[in-house]
Each structure stands twice: as structure tokens, then as C-alpha cells.
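This part shows chain A:
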Amino acid sequence: MRVGLFIPCYVDQFYPGVAIATLQLLEKLGVDVVYPQNQTCCGQPMANSGFQDLSKGCSDLFLKNFNEFDYIVSPSGSCVLYLREHLSETDHHSPDYLGNKVYELTSFLTDVLKVENLTASFPHKVGMHISCHGQRGLHLSSMSELVAPGFSKPGSLLNMVKDIEMIELNRVDECCGFGGTFCVTEEAVSVKMGKDRIADHLLHGAEYITGADMSCLMHLEGILKRQGSKVKVIHIAEILNAG
Partner candidate 1 sequence: MSSRDKILAAVANNQPAKIELPDLSAFKTGKAGSVEQFAQVLTNIGGKAIHVNSWEEIAAFITENYSTTRVVTPIAELTGFKGIPANSDPHELYNVELAVIKAHFGVAENGAVWITEDNMGLRVLPFITQHLAVVIDGGEIVPTMAEAYDKISRLSSYGFASFIAGPSKTADIEQSLVIGAHGPRSMTVFIMPGRF
Partner candidate 2 sequence: MEVTTKDHAELAENFNRDEDRVDWHDETLWWVRQKRDKMVHQLPEWEELREAASAIKNNVLGNLHNYLQQFEANARANGITVHWAADAEEHNQIIHRLLNEHKVTRMVKSKSMLTEECGLNEYLHEQGIEVIDSDLGERIVQLAKEPPSHIVLPCIHKKKEEIGELFHQYLGTPLDVSDPQVLTEAARGHLREIFITRKAALTGVNFAIAETGEFVVCTNEGNADMGAHLADIHIASMGIEKLIPEKKHLGIFLRLLTRSATGQPITTYSSHFKTPRKGQQMHIVLVDNGRTVQLGREDFRNSLKCIRCGACMNTCPVYRRSGGHSYHNAVAGPIGSILAPNLDMEKYKDLPFASTLCGSCTNVCPVKIDIHDQLYKWRQVLVKKGLVPTGKTIGMKVMGATLSSPTIYRLAGKIGRWTLKHAPFAVNNNFNPWYKQRDMPEPPEQSFSEWYKENRIKK
């Protein structure tokens, strides 16, 4: 199985540690993983702003970079959702539609690798921020709005981590307000949403806020830092790769 690693542009630039953790985690699990050098971005920033046409260049580039792999794995639910839905104008139902091979990291671990044990240890109180695109888009976990059995792919992985203490939240899956360009075009509401999410985590004693999407965490981190908080954000890959 050859796996191509897709690292979102902002993770590449600002959070290399997340990408390294993802890479090392996959390597630890015995996966033959390669990072194609010429990758940039999934194209979502333009598309979500209404400029889907401008994301075509990104799509083409993606297809070129990742055509040869059995799977493509990325530590971002949001990018994966976008790639799955919009990779190209290819017929989405065709069996060789590349989008079908793109996996968000945690679901790749649970659904493809079927990981049941991890060696990680993380002796901290951690709050899970569920990112909307991963959850409502990729169905990484059950949604509070629906009448359906509960499950969580990232949660099941965190349960394998030694000494971790997961906290409960009052609002388990409310959006943090990042929302791509929303975070700047609707600055006031975006920040308020982020503050409210953080307050929920703080109320329950979180030392770390984790999640499967660095974009949400970057937004929350920006607010935490401005508040002078000691609470840190940490991508789930870093926890699963810890210790």
C-alpha cells in the first residue's frame, strides 16, 4: 500500500510539527508513506469564498501529485472533505475517482488500517474540538442533531492513548467560528464563537484542546494566546504520536 501524504498549505507553513507527527505516526504503523514535494493546497479557500473556478489550478496540481497512490492521507478533515467533493469535474461515482482515495488521518487509521492499539501516552486533561467538516461532512463522529447511534473515530483513537483524560463539554459539537474566510470577513461573530468554545473547554478544566483540523485549532489558539491563557491547542496527530 503506497500512501501519499497531503499536508494543507497553512499546516506546511505554520504547523510543521503537525505534519511531522502525522508522517511519523503513519511510519510507526508500518505505512509506506511519501510526501510529494510539489503540493500546495486543496483549493478550498477560494471555493468556499465563491471562487470555485479559481481552485481548478489546485485541483489539477493535486491530481498530478497524487495520481500514483493507493491512498492519500491528510491531517485535515476540512481539506479532505473539499477534495472528496470537488477534486475535479470527474464523475464522482466512477470507481477510480481520486477523491474516493483521500482519507482524513483518523478515519484512515480506524477504517483502513483498523488500528486497535497505540503506544502513545499523554498524561493531560484534553478537550476534543469536533470540527464541522470532519464531523458533519466526513462523518468522523455522530452528530448531536441526528437521532442515530453515537460514535467517534477520533475519540476511539484517543481512548487508546495512555493516561489521557478526556473532558466533557456542554456543547459537544458546536462550530468554533473559523469558517475559512469567514474568520476575517465576519470577524466579530467568528471571534465570539471561538471565545465561547474556549470557555466551554476551560470550564471543564482542559489543559489542551485537540481536534482533527488545524484550521479550527489555529483560530482557537489565536484567541487563547490573546487571552494570555496557558491552555494549548494540539492536533490529534501529535497526541497519537506522543510518548
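How were these picked? Simply put, all candidates are chains of the complex that A comes from, given by their letters.
Note that in this section contacts are C-beta pairs under 8 Å (C-beta built on N, C-alpha and C of every residue); 3 or more make two chains touch, one makes a residue touch a chain; residues count from 1.
Nothing here was measured: the structure is a model prediction, and the numbers come from that model.
Checking the candidates 1 or 2 against chain A in this complex, the single touching one is 2. Partner candidate 2 is touched in their complex by these residues of chain A: 7, 9, 11-17, 19-20, 23, 35, 37-41, 43, 45-52, 54-55, 57-58, 60-61, 132-133, 136-137, 143-148, 171, 173-175, 177-180, 182-194, 196, 218-219, 221-223, 225-226.
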